[in-house]
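The complex appears here minus one protein chain, its other protein chains still in place.
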Amino acid sequence: MSKHLLEVKDLYVSFDTYAGEVQAVRGVDFTLDGGETLAIVGESGCGKSVTVQTIMKLNPEPPSRIKGGSILYRGEELINKTNREMQAYRGKEFSMIFQDSMTSLNPTMRVGRQISEAILKHRKMDRKEAKKLAVEMLAKVGLPNPDKCYRQYPHTLSGGMRQRVMIAMALSCEPAILLADEPTTALDVTTQAQILELMKEIKERTGTSIILITHNLGVVSRMADRIAIMYAGKIVERGLPDDIFYRPKHPYTWGLLGSMPDMSLRTDRKLTSIPGTPPDLFAPPEGCAFASRCPYCMHVCLKHEPPVFDMSEEHQSACWLIDSRAEMVVPPLGEDKTLRVKGRGGHVV
Amino acid sequence: MIRDNDIKNTDFKFIDIGSMDTESIVRPSTSYWPDVWMRLRRNRLAMTCLTIIAVLTLLAIFAPILSDYEYDATNLSKANLPPCAEHWFGTDSVGRDLWTRVWVGARVSLMVGLVGAIIPFVIGTIVGAIAGWFGGWIDMIIMRIIDVGLCIPSMIYVILIILYLGGGAKSLIVAMAIMGWMGSARGFRARVLQFKNREFALAAKTLGASPKRIVFRHILPNILGNIAVGLASFIPSVIFMEAGLSFIGLGIAPPMTSLGQLASDGAGKYRTFFYQFAIPSLVISIIIFAFFMFGNCLRDSLDPKLRDQMLINGRRGRKDMAGKKVSADE
Partner (left out) sequence: MRRYIVRRFFISVVTVWTIATVCFFLLRLLPGNPFLSTTIMKQDMVDKMMRYYGLDKPLWQQYITYMGNLLRGDFGYSLKYAGRSVNYVIKSTFPTSAQLGMQALFFGIPTGTLLGIISAKRRGKELDYAFNALSVIGISVPSFIIAALLQYILGLKLGWFPVAQWKSFSHTILPTLTLSFGIIASHCRSMRTLMLEVDQQDYLKTARAKGLGETRIVFFHQIRNAIIPMITGLGTEIAGLLMGSYVVEKIFSIPGMGSYFVTSIQGLDYTMVLGLVVFQGTFVVFANFLVDILYVIVDPRIRIS
């Protein structure tokens, strides 16, 4: 029996396309506890969406294929569950908010019915009660005039309102885990803040755990209890927000932080970009996937995949720079200017 | 797991990043059309269809030339012969050699199909481009004409043309041109509208490109795939239509012949001379099948996810209208 609510271990997911196998997820590990928010951050195509959709087994098979690993939910293995068995988990235990609320709501069905059908499926309620709860949920997510909204079609609502509907729908069955796949990317900046605020508020009120997927580190700083940085199908660094923002160890994390505007007084800092493009997952490179774009690339990086180094209980990073044999490097960012944690370095996990 | 002694200390030397090509892409980059061709070539069904079309076209061109018989030479003493060494497909009720007639018929059917599909498509593309690009009253007038034109049953066009020009391949092609251009013009206009305000077209405009250049150099290549698919699926429907018209006696008139006319001639005699019905029917079905399936494969290889195809009956245009209204609501 695992002590975690959700435990993903060594997950491998591939897509079989006509051009060959795309290794979208290549050995991802993470855990999630009750009431916690985990943020998964990475560029587009790094496998973050695939990872969470695999938890709910929403990727169509074929073309997708879970090659290995395990997904334990309250100690129960989900990998071998059939589609029918998963239906009991979807919506009830996990629910999901998608990026584009315009295309994620059925255009020909009234908003209210889309919410109440999930309630009818998972809760012992009749139509009337389900409707009442749905209206309540619409009110809870801050929609003015929930009764009217219940009868509306999705296209008559604004983007922010639709995303609220999505959240109401996702939360209507009181799921243990909310998977939010870039919930604010398609929204205006002002609406983004509102939606994030709403999610934060709901988390505090209901104790739902959240896995938040984003490519925006700014979003993460407000929400996350823990952060995982994903690159080319792997988690390259993970830690508490303080670890990631102030003591980042992986050059990719430095790159991400460097490309993020900073509202503090350090106006002299220039925004930097990460050169190059992510590797093609048809043929992942032999060594570190980030090597070809890394300003600190060493010979070893091209030959061997870096092991995961423990910085602390919560903070891990997979980079050869941390190895004791590597030269000392001063990170360009963060407050902690020493890269290597003395006494721990070189410890291969 | 990596053993530590695999890795030498010298491996921990930095690499000069200047020497590395960070922008390198592992997969060989292919441009659009070679990629399409590659996918098409891998598709066995597409290649089979293409081979069938090629073989049948070659037969239609050369078989009548190489044959010992004329397609219209009658020989009553050898009427209704079943297929034999001398007459490979047998003979018809007035002793004409069916091998020759079938391939002459295929020649006519293929010609009507190809020319009857290409001409309306070219006209439709030009008209659609004009309507879509210039918009305003030009667009309005063209679209109203098309709206009315598409409401008129296709049979009516055919009949009017036949009354004016008489039967035969020429009037069939003219009829196809007169009714076919509207559907493709509508589809093409919708496409032009869709791409007209896309960033790349606007970018070309800000660089001072002429409308002609934008339409033909920037928009057309994006729509070419749809045009090819539309054309490939229009050819079989033209052949189909020709067959139907010949059957009811409004198409090709004897002694000239077409596959539809041969098959309908045989259809009345399938009880006694089954081969006279079966052979032309089989050939026409194979031709339509090959074009139809090839069109489908072409669509798949142009874009495995291609959602909307250009529909000849104008369905596309209406769908777009609905789509436009949606965005206007927001």
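Letters are used for the chains, namely A and B, taken in the order the chains are written, and counting of residues starts over at 1 for each.
Assume a residue touches a chain if its C-beta (ideal position, glycine included) is under 8 Å from a C-beta of that chain, and two chains touch if they have at least 3 such contacts.
All of these numbers come straight from a predicted model, not from anything done at the bench.
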- Task: Just name the one of B:L193, B:I252 or B:M293 that touches the chain not displayed here.
- Result: B:M293
- Message: For the chain not shown, which residue from A:M169, A:V219 or A:M298 touches it across the whole complex?
- Response: A:M169
- Note on the structure: Across the whole complex, the chain not displayed is touched by subunit A residues 56, 58, 83-84, 86-92, 94-96, 98, 100, 103-109, 114, 117-118, 121-122, 153, 155-156, 166, 169
- Given the full complex, what residues of subunit B touch the hidden partner chain? 147-148, 151-153, 155-156, 159-160, 162-164, 236, 240, 243-244, 247-250, 260, 263-264, 267, 270-271, 277, 281, 284-286, 288-289, 292-293, 305, 307, 313, 315, 318-319, 322, 325-326, 328-329
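As a working rule, only the chains that are shown with their structure count from here on.
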- Touching residues on subunit A, where the partner in the complex is subunit B: 18-19, 155-156, 158, 275-277, 279-280, 282-283, 292-305, 307, 320, 323, 325-327, 348
- Once bound in the complex, which stretches of subunit B touch subunit A? 2, 4, 6-7, 9-15, 17, 20-27, 39, 42, 304, 326, 329-330
